[in-house]
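The structure that follows is given in the form of structure tokens.
Only a single protein chain was left out; the remaining protein chains are all shown in position.
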Amino acid sequence: MSAILQLDDVARRFGGGRTLFGGAKPTVHAVRGISLTVARGETVGIVGESGCGKSTLARMVVGLDHPSDGTIRLAGNADRRASVQYVFQDCAASLNPRKRVRQALSVPLTKLAGLRGKAREARLAELMETVNLDPAFLDRYPHELSGGQAQRIGIARALAAEPDLLVLDEPVSALDVSMQAQVLELLADLKARLGLTYVFISHDLSVIESVSDRVAILYFGKLAEIGPARAVYAAPQHPYTALLLASAPAPGRPLDPPDEDDGTLPDPYDPPPGCAFAARCPRAEAVCREAMPPLAAHGGAPDHQSACHFPISHGAGARQGGSRQ
Amino acid sequence: MAVTDIAAPVTPAAQPARPGAWQLLFANTLATAGLIVITLVVLVALAAPVLPLADPNATAPAARLTPPLTDGYLLGTDALGRDILARLVWGLRVSLAVGLSATAIAAVAGSLIGLVAGFAGGRVDAVLMRGVDMVLAFPYILLALAIVAVLGPGLVNALYAIAVVNIPFFARNVRGLALGLSRREFVDAARLSGQGSAEILMREVLPNVLPVIVITMSTTVGWMILETAGLSFLGLGAQPPQADLGSMLGDGRAVLFTAPHVAIIPGVAIFVLVMSINLLGDGIRDVLDPRLKSGALARPGARTKIARTAAPAPAAPGALLEVAGLKTHFRVGRSTVEAVRGVDLAVAEGECLGIVGESGSGKSVTGMSVMGLVPSPPGVIADGAAFFRGDDLFALPDGALTALRGSAVAYVFQDPLSTLHPQFTIGQQLMEAIRVHAPVGRKEARRRAEALLAKVRIPNPARRLDAYPHELSGGMRQRVGIAMALANDAAVLVADEPTTALDVTVQAQILKLINVLRRETGVAVIFITHDFGVVSAVTDRVAVMYAGEIVETGPTAALLSAPAHPYTARLIACVPVLGEPDRAVKPIPGRPPALVDLPKGCAFAARCERAQDDCRAGPVPLAGSGSRAVRCLHPLTAEAA
Partner (left out) sequence: MASTILWRLLTAIPVLIGLSVIVFAIMAMIPGDPATAILGSYATPENVERLNRQLGLDRSLPEQYFIWIGNILQGDFGRSLSLNRPVIDEVLERLSATMLLAGTALVLATIAGLAAGVVSAVRQYGLADKALTLMVLIGISMPAFFLGLLLILLFAVKLRWFPASGMTAIYGGGGPGDIAHHLVLPALTLAVVATGVIARLTRTAMLEVLRQDFIRTARAKGVPERRVIARHAFKAALVSVIPVIGIQAGFVLGGAVYVETVFQWPGIGSMLVTAISTRDILLVQGGVLVVAAAYVLFNLAADVLQMAIDPRLR
């Protein structure tokens, strides 16, 4: 499989620079050096809690924001916008409240696909069919749509320019569970039919598990762990991944997370020199607070990597059996 | 079966006809009155040249200061014997023209500055807005005076001066909105759709800003007419022989004591004109401002309105808290939203009951109804009762209910940032919760508040008492919310999605805390959530709600492993479960029914693959044996599940 997207040590800082009097302005370190390759046709899930930099990362991949350091490369296609598109979390907010659906969908068809007149009308109808909506919705205003319908329109707009890669930023988080399942099914169906590649961002571990081929766990702007979804879920190496998995409630499972004072992140204005998770980590030692652990394979498959000085090791049986006890 | 065929495209439901802008405006009597007066005034002003009026500038020394209603002089004459009616009509023309021109100039210039500043942001914004702020740093009319002082008195100069000092109002309003809009996702979406900046500004942002420009115009035009009249009154605007309403009033002032009508007539004219413009302006604002349009600014009362015909008797003796036959409606305009349609619930001491459902299922409204916390208007408790230790809470007088709030039944809400008062320290808020129920001094209340923080495992409680909510993390704030609910040893805790706004690791801590506190204090909990995983982590029993009704209830583990109602089964099946990535996620087709127009039979029938004709025929009762009950004529049997 060929790579469609390659991120090389991407970092994004906000603020910074000098004030009028020469003092340094505070800098927020949102993304602190992420390298990641996405292969054509796969779904990479990106999980993390609020403030981990996942939305900033997504905005950089689609070109709405630019990295302070590092590079983002898309394969082939010179026209970047045509090959990657974005599906927003708040589907209703991504539609102009004063424009009908038809106008919203026509813009990318005209601007990016160069369609006019009859050809555009035909493609509009086709798009609506693709996302399984009646063409009558074309004449609706956004406030006349339900959350699920608005999200389908958001997907249709992203598909208008026939992209190869879709970045889905929490596409189902704002939806009720029954609507969530409808949209997930639609996304799975589209991927199979149109041969798309997904970068799927969510805070919901179970949604990510059900959609992803590979999973990247983000903590405080860095990759904590990355690997095949099954391997990461079955045998987490990074203590943060293990904490996340132990914290997620699941039907029929008693919940017993380890005691913590508070799940606060380190100060994004002043990131610690070592591992950002060290302050919360039961396995942390002095070295963790001083040196940043590199992302490396730790005993599992070579494509299962984590950034930890003292990764959790699993027996061979545990890795296959999926037991976390 | 047809309903499972999800390939069938989603078709739009019929839209209720929405009243147009003009209809809404005419529904407002005062605004309509204003519109009529203004229309008349404008017509008269336009028609001035053709009306049979005397020459407004012709003096008649013999007829000076003729009182009104004299033959030939309907409104009398002024100190030079000029006909006041003719001068009034011509003066009106001038005042209107000047006021409208000033408004137009200020609106165009101000909106342009605001649009560019808000959309461009950064340096451009900083430079433009600092300039605008400078203008605002002058007391309003003073700057106009300074400008007139330089340009020299005169009507056109007054017009410019008034326009300039009003530019900041447009610039600020438009800039604030444009700034917010340009950070909105639809602007990002337009950018990704290939639109350039200028195009986005004109085609995406401007249409959303226009209503605010119109609102600002309609609320400032009256003011600008007033101010230009004011400058003329001071002798700095219209110069003789030209006259507007303000200079007429200024002339009349000289003869105020001998012939007051000369001043009063133009004064009343200005007042009527400005008043009708303001009435119309308010009407326009109400129509265009979406927040006011929906009537959302109605003040919710201290307690939900109760409009039940008869109170039911308690059916579950021995229950700590019982809800019987509860129906809560929202009356919006002429339609009634039936949010809760006959809910029966009971919790025993120390028990944790979960209420699960999607948004709009009525789960939160049920919880809020117990202590009358559903906002009224529009909420109304239409039927049913809530019994606390056998006492009907809905029958209590206001004072008695307030005394039970927080002491018998306490609440924990979803978003811990918005539910704590931003301007009081958490210590003040905790101490207040204690002192409204217990007659203790400040010292003792503070000691108890500190103990409460320790109880919810907040490190360093004494210091945290003096923190404001925004200084704490989300998880800490929710702990404070829980501490506040526990302040008076309430017997029942209603927790309404208390962890939904929190990150998963924080959620786990809060859920664990709730479990520990239940064991420590023996408090009964009603836990409202949409998440089966959460339900499974904290509750003993669970009730599943759909379209305002409980469709199934039973012990949590049994219900989750063998759901009897098709909705429960499908709802469980459509959520991915951690550790089971291969489990097929099966969506439920269709959408929940609108709560204004419910089918007479089972509300889920339209989406149910097991539905038959009898399901749609009439109401389905909640029936069951032992601890489990289900509202279904064709439930799933244990073997089928």
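Note that the chains take the letters A and B in the order they are written out, and that residue 1 is the start of every chain.
Note that in this section a contact is a pair of C-beta atoms (placed from the backbone, for glycine too) under 8 Å apart; a residue touches a chain by one contact, two chains touch by 3 or more.
Since this is a predicted model, take the numbers as computed values, not measurements.
J.: Which of the displayed chains are touched by the chain that has been omitted?
T.: Among the chains that are shown, those touched by the missing chain are B.
J.: Determine which one of B:Leu80, B:Ala395 or B:Val436 touches the chain that has been left out.
T.: B:Val436
J.: Among B:Pro56, B:Gly230, B:Pro461 or B:Pro566, which residue is in touch with the absent chain?
T.: The missing chain is touched by B:Gly230.
J.: For the chain that's not shown, point to the residue among B:Leu88, B:Val274 or B:Leu559 touching it.
T.: Going through B:Leu88, B:Val274 or B:Leu559 one by one, B:Val274 is the residue touching the chain not shown.
J.: Going by the contact rule already stated, which one of B:Ala47, B:Ala126 or B:Leu142 would touch the omitted chain in the full complex?
T.: Touching the chain that is not displayed is residue B:Leu142.
J.: Can you say which of B:Ala487, B:Val544, B:Cys574 or B:Ala629 touches the chain missing from this structure?
T.: B:Ala487
J.: Considering the entire assembly, which residues of chain B contact the chain that has been omitted?
T.: Against the missing chain, chain B presents residues 130, 133-143, 145-151, 153, 222, 226, 229-230, 233-236, 246, 249, 253, 256-257, 260, 263-264, 267, 270-271, 274-275, 277-279, 282, 296-300, 302, 371, 373, 375, 398-399, 402-407, 410-411, 413, 415, 418-425, 432-433, 436-437, 468, 470, 481, 484-485, 487-488.
Operating definition for what follows: only the chains that are shown with their structure count from here on.
J.: Based only on mean CA positions, could you tell me how far chain A sits from chain B in angstrom?
T.: 33
J.: Provide the residue numbers of chain B that touch chain A in the complex, in ascending order.
T.: 6-7, 9-12, 15, 184-186, 188-195, 204, 207-208, 358-359, 457, 459, 473, 475-476, 503-509, 511-512, 515, 530-538, 557, 560-561, 570-572, 574-579, 581, 583, 585-589, 591-592
J.: Note which residues of chain A are touching chain B in the complex, please.
T.: Touch list, chain A to chain B: 49-50, 59, 62-64, 81, 85-86, 88, 90, 93-99, 104, 107-108, 110-112, 128-129, 132-134, 136-137, 140, 144, 146, 148-149, 152, 154, 157-158, 160-161, 176-182, 184-185, 203, 205-207, 209-210, 229-230, 233, 243-257, 260-264, 322.
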